[in-house]
Each structure stands twice: as structure tokens, then as C-alpha cells.
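The other protein chains are all here in position, but one chain of the complex has been omitted.
So that you can tell them apart, the chains are marked A and B in the order they are listed, and the count of residues begins at 1 in each.
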Amino acid sequence: MMTLSSLMLLAQAAPGQVGSGRIQGGWGYVWACYGITLAMLALYAVSLWVRRPGASPDAKE
Amino acid sequence: MTPVARNRLIALGALLVAGAGLAFVAFGDIGNNLVYYWSPSEMLGQGDRAYTATIRLGGVVQPGSIQWNAEHTTLHFRVADGPKEGAASVLVRSTETPPQMFRDKIGVVVEGTYDKSGVFSSNRLMVNHSNEYRAPKEGEDPNKWRETLSDATTASAGAK
Partner (left out) sequence: MKRLMKWVLPVAAVVLLGAGWYVGLAVAPPDREMGDVQRIMYVHVPLQWMAMMAMFINFVAAVAYLLSSGGNVGTVSAKPRSSSPLVSLLALVVNLMAWVAHILKSGWGLLMPGSKEDEARAKQDESGWKLDSVAEASAEIGLVLGTAGMITGSIWGRPTWGVYWSWDPRLTSEAIMLVTYMGYLVLRRFVEDPDKRATWSSAVAILGAINLPIVWFSVRWWRSLHQVQSSPRTVDPAMVLPLRISAFGMLALLLVFLGYRYRQAMAERRAEMALPDALPGDVPSSLPQNSSKVA
């Protein structure tokens, strides 16, 4: 596995590869998607916990 | 009027408006007025109206038409109505490195201007992916594409 930054660069076609029709590398995009989604879902879960109705008998503790 | 009846009327009214709006969008003529891109034959059929305005042109890359100059990063190819030979096509000139997905017969949308010399100058090249997702063919190792392709592409791009 190469480092993320170099893989990011590989996703843009390097000269000489034009016409290949295939994406090589690009794991940086993949990790960015999963990372952003996980962060957003986690943040939303935290916001739900912060806004929980406190004295509700079955509130999430 | 009781609140119940009022609310039901609101519901009915909103549903009717929503349904009418949806029917208008679905069956109306919006599709012909809001065209995301023109096909090459449509653009050529516009005559003088196609010149100088910024437009989008969409189609497939005509097989064998890709000419890539790596030194000057200039790209010439023809966008055709379809992959078949003899389909109407337009010569496109682009000065940016195309996305890696770019190849013969793939769908593309280019944004730019068409001039009287018959060349479409693109300042934005987008590649259109199909809805098919397939594993690599048997015997293909995607991890090896990097090595094999760097020799193969230069040859195939020139030969085709």
C-alpha cells in the first residue's frame, strides 16, 4: 500500500495514461467518504444524546 | 369549519397541488426545455445558434479518435452520437488532462464553445459512467494494471 497522498495524485490521470479507461488508486477518495460519513453520523448521535429528554424513564444514559 | 375538516382540506389541497406539480414535471415538456446537454447531431442541427454560446455537448468518444499530446497537454477527440461508425460527430479540443475513466466509446459531456471552424473548445471534460459494476475479468489483477498499462496505453492510443 502506498501512502494516501500519493494515491490521491494517482487518481488524476498521469500523462501517458490517457485513454486507459481505468482508475488506478484513489483510495484517498474512498477513505475521505467513509471518514466524513462516520464523523457526521457520530456527531449526529452525540447531538441526539445531548438533546435527550433528561428525566424520561428510559433515556439513553 | 372544524379544525379536523380544515386540516383534511389542507391535506387534500396540498396533495392535489403536489400531484399536479409532479404530473407536470413528469409528463410535461420540461425535458425538452431543460436539456443538460446536446448530442452532436442536435448541436449541428442548431446551425448558427450553436456558435459562441457556452454549451454542453454529450455523446460517446468515437473509437480511435483520441489524440493526446502529453507535452502540451492538448487532447483532441471526436464526440459522436453513438459508438457506431458513421454516427454524427464533432471534433473536440481540450487542454486539460482528462479523468482516468476516459477512453474510446465511453460517454462524455464537454462544456465549452463551438466555433465556425467546426472545433468544439472544451474547458470542462466530464466522463459519464454506466450503471454497470463488474469485477475484473478472470486473469486480470487490478494491482498489476499500473505496470502493464503504462506501456500498453501509449501503444494502443497511437495504434487505434
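One rule holds for everything that comes next: a contact is a pair of C-beta atoms (placed from the backbone, for glycine too) under 8 Å apart; a residue touches a chain by one contact, two chains touch by 3 or more.
Given the structure is predicted, the values throughout are model-derived calculations rather than measurements.
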Chain B, residues in touch with the chain not shown (by the definition above): 2-4, 7-8, 10-12, 14-15, 17-18, 21-22, 25-26, 31, 34-37, 58, 98-102, 109, 124-137, 140, 142, 145
Contact set of chain A toward the excluded chain (per top definition): 11-12, 21-27, 29-30, 32-34, 36-37, 40-41, 44-45, 48, 50-60
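Assume only the chains that are shown with their structure count from here on.
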Centre-to-centre distance between chain B and chain A (centres being mean Cα positions), rounded to whole Å: 27
Chain A-facing residues of chain B, complex: 66, 68, 70, 73, 75, 97-104, 106, 145-146, 149-150, 152-154, 156-157
Residues on chain A engaged by chain B in the complex (per definition of touch): 10-13, 15-25
